[in-house]
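Every protein chain but one is kept in place in this view of the complex.
Letters are used for the chains, namely A and B, taken in the order the chains are written, and counting of residues starts over at 1 for each.
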Amino acid sequence: MNSKEKILKRLAGDGMEPRPRPEMDFVPQRFADREQTFVERLEAGGGCAVRMEAGETLDEVIRRLYPEAKSIASTMEEVTSATINPDRVEDPRQLVDVDLGVVRGSFGVAENGAVWIAQDIRHKALYFGATALMIVIPREAIVDTMHEAVVRPEVDDFGYGCFVSGPSKTADIEQALVFGAHGPMSVTVVLR
Amino acid sequence: MSTHSKAAKRFVADAERLAWHDQALYAVREKRDRMMATVPEWEDLRRMASEIKLHTLSRLGDYLCEFERNATANGMQVHWAADAAEMNETVWELIRRHGGRRLIKSKSMLAEECGMTPYLEARGVETVESDLGERIMQLLHMPPSHIVLPAIAVRREEVGALFEREMGTEPGNSDPTYLTHAARRALRPKFLEADVSMTGVNFAVASTGALAVCTNEGNADMGTSFANLHIAIMGIEKVIPDMEALGVFTRLLARSGTGQPVTTYTSLYRRPAPGCEIHVILVDNGRSEWLADEAHRNMLKCLRCGACMNTCPVYRRSGGYSYSYFIPGPLGINLGMLRSPKRYHGNVSACSLCYSCSNVCPAMIDLGEQIYEWRQRLDRLGLADPMKKAAVKGMDFVMGGRRRFYGGIALGRLAEKLPRAVLENGLNPWSAPGRAMPPFAPRSFNAWWKKEMKK
Partner (left out) sequence: MKVGLFIPCYINAVYPEVGRASYELLQRVGCEVDYPLDQTCCGQPMANAGFEKDARALAEHMNELFARYDYVVGPSASCVVFVREGYPRLLPDYREHACVDARIWEICEFLHDVVRPARLDARFPHRVSLHNSCHGVRHMGLSSPSERQIPYQSKLRDLLSLVEGIDVVEPERRDECCGFGGMFSVEENAVSVAMGRAKVGRHMDTGAEYITGADASCLMHMQGIITREKLPIRTIHMVEILNSRS
């Protein structure tokens, strides 16, 4: 008997009565102003939210927020200020410590300020290796809670995906909050 | 005296450290409370989490097979390990076949449980912890003292001295931001040069064959971004039915554990990237037997959030190292007993039965009630402390007869006339330093009643 069979046999003999799958019998919270809640909670977690002005371009937002960025990696067509096309890079290590990565997100979650990114670039290393990360999502794409988020179609079709709710952080030294543990030092979500 | 009680005495002796440890952890508990306050349906969520876990556990074999089917269809490879030895062998075999030498790993309690790191180190695999807290503990050659906050018992000055030695940071600089960024720089090459990455698994979604991994640092994702072999290890209780269930658990996990609305990164691994491999190892190591123990199977509902440690007044005031099992606090007392009552019963005393843990648990595990139950089992297992047993038998004998009880009070009253030095010695356990004995009243209530009612 192999280990799988052994484990399954033991589980079959655990004497546990079948328990039904519970139904969601309550209504999760809703927010009067999802966008506002999303922005507040993202910022509470150390992230930054920017609403694009009418007529403003992504390049302008980038210049406004990250004027010092020299190496900018993005596959987004609108980002003409990009200096690196990350999909043309063979070795993901080359994306580490670029000044700014600009990437697409699918939608935001109001209750926790997270953004869903379904990997649509060649190397996910950019999401974590960039010193600053800018995530662009459609302004109207904000759901209330994780209950809605996890059943969205974008969370059903992906190889790798991630809910990101701010810059990489740690409090492992005396519970003092520090941004930029390993991943981006700053994260900006652009609502377009 | 229990092993915990002895070790706790040493922790308590350092009043300043104790006060800091207690306050730092209670602050996390308070953050958790503030998060709870933002979710009106909190108690519904806990109930839902508990019921989903129980449902999953009652069909665990089916869900594991469903997960295996879907993960395999997604291009992952799934392995089963009956025990710690088999998990370690499987990991080693994967690394060896891959020609791996350098492993970058994120935090995994399962790896601790199985003694995996020393096993791999002995075979020449450099194993680097990438979570900052875990890395600090690895460099200190000490185990974590908390499952979510591994370095909570280490002070900033100690980290400063360690990093000065290990990374050449400025002498005397113990600023957390400075030290964290020094570790960031020092770990960069470890991430980039690793040829194998390892993560734990917070949730394995059976219906989609996806793995959910939650971190704040992004270290798990950073690790899996360069090496083309990713090994994910998980206890078999980590499987959940579907995405709806993931929605429930992700709402509770970080709010309960660290007082954040969600972890910074909740990553889902579904298909390996082109040219990469993901191997998932499903590890039993006792769990299927624990499931058969009706009084304690609830432990398998655990999300490993650490809330029970943060709220435990005993853990906060005795520290992780006063427990003999590698997981401390209410969770560790119970898991240690499931692992081996003989080896770990010395932790069962570390509970004042305040039941805060049971109330704080997002999966509604009856942690305190289970500790009570373990105490009842110790005698049957022949592991009851003989001194304590004698004391209880004595108490039982005195209480069993009214003459003995009321005569005992009279004797006690006489004994109080003895000098304090005689009464409050090491043999009288009530007289801990710092607490005076309660004096017996001149007349018991019983005697008063007899006299008054005769009038």
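Note that in this section a residue touches a chain if its C-beta (ideal position, glycine included) is under 8 Å from a C-beta of that chain, and two chains touch if they have at least 3 such contacts.
Given the structure is predicted, the values throughout are model-derived calculations rather than measurements.
> Touched by the hidden chain, which of the shown chains?
B
> Who touches the missing chain here, B:Trp20, B:Trp92, B:Tyr321 or B:Tyr355?
From the options B:Trp20, B:Trp92, B:Tyr321 or B:Tyr355, the contact with the absent chain belongs to B:Tyr355.
> Pick from B:Lys31, B:Arg102, B:Arg156 or B:Arg375: which residue touches the chain that isn't shown?
Final answer for the missing-chain contact: B:Arg375.
> Tell me, which residues in chain B touch the chain that this view leaves out?
1-2, 4-5, 8-9, 12-13, 18, 22, 26, 33, 36-37, 39-40, 42-43, 311, 313-314, 317-318, 348-356, 358-360, 372, 375-379, 384-385, 388-389, 391-393, 395-396, 398-402, 405-406, 409, 412, 429-430, 432-441, 443-446, 448-450
Just so it is clear, only the chains that are shown with their structure count from here on.
> Suppose each chain is reduced to the average of its Cα coordinates; what separation in Å results between chain A and chain B?
28
> Which residues of chain A touch chain B once you look at their complex with the stated criterion?
Against chain B, the touching part of chain A is residues 2-4, 6-8, 10-22, 24-29, 41, 44-45, 92-93, 96-97, 109, 111-114, 123-125, 127-129, 145-151, 155-156, 158-176, 178, 180-184.
> What part of chain B is in contact with chain A in the complex they form?
Touching chain A: residues 24, 27-28, 39-41, 44, 47-48, 51-52, 54-55, 57-61, 64-65, 80-82, 86, 130-133, 136, 149-152, 154-156, 159, 176-177, 179-181, 183-184, 187-188, 191-192, 208, 216-219, 221-222, 224-226, 236, 241, 243-244, 246-248, 250-251, 258, 260-273, 282, 284, 288-289, 291-292, 294, 297 of chain B.
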